[in-house]
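These notes are about the structure you will find just below.
For this view, one protein chain was removed and the others were kept in their places.
Which chain is which? They are A, B and C, in the order written, and residues in each are numbered from 1.
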């Protein structure tokens, strides 16, 4: 089978795929309904996927809803980004033990966990690719991320619906999965349950697909799948203004809108925590009371905290205006200088999960208005 | 005429700030006072104007040692006013978290505050030098109790999950499984505790107490029951005010809680035990018997054994609740505030804790009254102090002092709680 | 993912263990540590290391010794907070964690034939010292060499004895100024920028290396441009919070640059706009 060949996978086939991955030693993660949202968690079969569930998203608002259909992937951007697994919130780096004047540093071994992600959307594929750039392609790659990433198996899903805060089309990152996956699925709703038009993106994906596919997809089925994605593209909840964002933001460090958004911004850091590309971390040292063992742990940090830019005597970015400006300018402008891509993939999470619903597209639009 | 004053300015190993003074004139005890200089915090005042549903979080802060007790009495009183009943798994979870607080609080008292008196140490850390294993056992037991409170309540002190109508979130079945494992171990430790403390040396000191506690038709009391005594009292909680008064005591401005006839009474483990021995789990009854306790114990020093027996009962009860637990559909019943008066009394580790609220049409509290166990026991403690000291007057001063302290610690007084109602002159000498 | 590099064995955030060989005081609250670093592989003037006091924390500290001096490296630390205080307390023989060297250095290799003005404020002289030592070692290759140094008060002057020694040499001009004079001081009083015009004789052929508090650097940059130096001839060493020093943690961003990787030494033309912005 050629990678570009499309095949039909039934629900049972998807279940078999999950089983096969599990048997291959992968920790299989997929969307599940949990605590009122769809969030990624461990799954062992299709029946744990959120069949029949959907979501409504808006600035500062998320509601889980019944979709009225039995589709499995009828929801949009999940509450959490996949970075939680590849670049976890907390990661011990090393331990040091002391014996008299002798100190030994014990580096944390590289993780040997193998993840398989089920249901990665186009925006998140791009986000993973962006974190790959940041964390693996510099002079000093993050070996833990690299190790997890190397083993990662991705089953992507093309979006059949756009969420209220989605704007991937305007960022050029979706809704169709075009690369960076092992297998990509488009869900075709049907009378007797969904089936999937599936496409392999890697030899590993092709091999597995061979085992679980029912048959080649027909031309009509392929066309139906493409139509679904095209419809999604046309129904985005939001759009990033069509501008040279890099120039716009670099030219406007003193725009009055920064003061305006500072009045609304809580500097709580939620946007950075949910963003699939935000990668910043800090380190925390701890030691036991006797002082014989100390540990350094890395954890997610946010450019909205005062510690982030603290140098002796105070924080460089003490005002919330400066912190919001740093975040947005980094995302949309300086990221391009640093890594050759935008730092935003249009997933809309920062809009949905901002407790007061600050909307990055709206802020850009306000600045673009002059 | 010789006057001797035995005083301790800062009573150690009790919760809160207290002191005592015993005045002995011509070989006779003239007065015995337990003083509380914990500054008042005015809970009953600032509760006025707060929403009734805030009471569990607010009153928890009366006492960091038994916050669950305050939350429980508050929710029951407010549910009483709102006309809500809570049963099934939610009611069971309330009992479970209460078990946690009993285990934690009793283990703290038995091992860290009280046992050092019997074994001659200043405190548990001191005691750990010679009795490391016992202290470790105490800590493990305490930890098991805390684990229950933390799992159900979110944290050990001032849990966040308790609300009028039930809980904000109920645990999943499988979340309770590791707890059951820990409690099985704790159960064994509790049994060892009973045996360990039963071996201490106890002075012969029986007193004819008026015991007061809750009694429930088929449970050893935590949250619910009628208020009963060994003197024939048997009333619903809502009648508390009619049978118990705060009385002005001549020698101070302190008000002690007394029976309507002015006599002192005792709440807490001894009272609960004497009035509910038949409701203890069979292993707890068995352990009590084995340690030489009858169905009534009137020796306050042996209160430490009764506490140990109650730890064992609480472990058994917690295990039973976990075994029977089925996740309810909703974590709490619907709460519709309505005006009214509500009463609630539950069994804090130290004894009966009574709350009464008047609530207006907006669901706001217009009056609050809280009667904690230490207030109710203060008269008894002082009588005990006066009674015991007479027998020890020949001892050197420091030992006598220590004896007095020990007498007070028998009751596990919680002074942080006490101050919110105790009307005391702060009398510094 | 097959194109990805094999994960390196060593995590770049794991320090190696080194030991303090000597330690001496170089000013009020300022101590220099000489560290025995077995893995030392040389450094460029202007680079820094990440130093860990085990159980306390890790901070960026510039290399302040002679780059020609193999694996005996020096760091000069002002005890201002927990980690720097703990560093300053280390004794000979004490272990510490070390990562580095990191960052861009001063462009000392590109100075042949040029006049060099070194402008330092306070502890800013520490990262400049390796540059001075290196330039003095090949003194014949460059033109006029001037050090303009500003300290808060005479007792705060860093490397005072070495500065005296330099001051007595004929191949380097040293001008020192203090913000607040105390009695025996007979030198300049005032901000360091006032000394800059004198230090520049041939602006088109002069290169300036500047390090000090950010505010001082802003004024120094202005004074140097006023003296006729092009922005491309002015180099500044910046400071930002730093956790990883390898471009992974994000803290040290200064506009598009990561200070740890693209700096700390920058050419003014690259950062002039940012330097003028507050809270960037």
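By our rule, a contact is a pair of C-beta atoms (placed from the backbone, for glycine too) under 8 Å apart; a residue touches a chain by one contact, two chains touch by 3 or more.
One rule holds in what follows: contacts and distances are computed from a predicted model.
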Can you pick, from "Multiple resistance and pH homeostasis protein C", "Coenzyme F420-reducing hydrogenase, gamma subunit", "Molybdopterin synthase catalytic subunit" or "Alkanesulfonates ABC transporter ATP-binding protein", the UniProt protein name of the chain not displayed?
"Coenzyme F420-reducing hydrogenase, gamma subunit"
Neighbours of the unshown chain, displayed set only, are A, B, C
Which one touches the absent chain: A:71, A:169 or A:320?
A:320
The listed residue (B:169, B:185 or B:289) that touches the chain absent from the view is B:169
Which one touches the absent chain: C:17, C:86, C:148 or C:176?
C:86
Considering the complete complex, identify which of A:26, A:62 or A:196 is in touch with the unshown chain.
A:62
From the list B:57, B:224 or B:382, which touches the chain that is not on show?
B:57
Going by the touch rule given at the top, which residues of chain A touch the chain that is not shown?
34-37, 39, 60-64, 79-80, 84, 89-90, 98, 263-270, 273-274, 284-292, 294, 299-300, 302, 304-307, 320, 352-353, 355-357
Tell me where the left-out chain touches chain B, residue by residue.
10-17, 38-46, 48, 50-51, 54, 57-58, 61-65, 67, 108, 112-113, 116, 122-126, 128, 132, 135-136, 139-140, 142-143, 146, 154-158, 160-161, 163, 167-169, 253, 331, 405, 416, 420-421, 423-426, 428
Touching the absent chain: which residues on chain C qualify?
53-57, 81-83, 85-86, 89, 94
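As a working rule, only the chains that are shown with their structure count from here on.
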Work out the mean Cα position per chain and let me know which chain is farthest from chain B.
C
CA centre of chain B versus CA centre of chain C: separation in Å?
64
Between chain A and chain C, centroid-to-centroid distance (C-alpha), Å:
40
Which residues belonging to chain B are in contact with no fewer than two other chains?
none
In chain A, which residues are in touch with two or more of the other chains?
none
Please name which positions on chain C make contact with chain A in the complex.
1, 4-5, 7-17, 19, 52, 54-58, 80-81, 93-95, 97, 239-241, 243-244, 246-251, 253, 255-256, 258, 261, 277-280
What does chain A use to touch chain C in their complex?
93-94, 96, 98, 101-105, 107-108, 110, 132, 134-136, 138-144, 146-147, 149-150, 152, 253-254, 279-283, 285, 287, 291, 294, 296, 298, 301, 303, 307-312, 316-319, 321-322, 326, 330, 333-334, 337-338
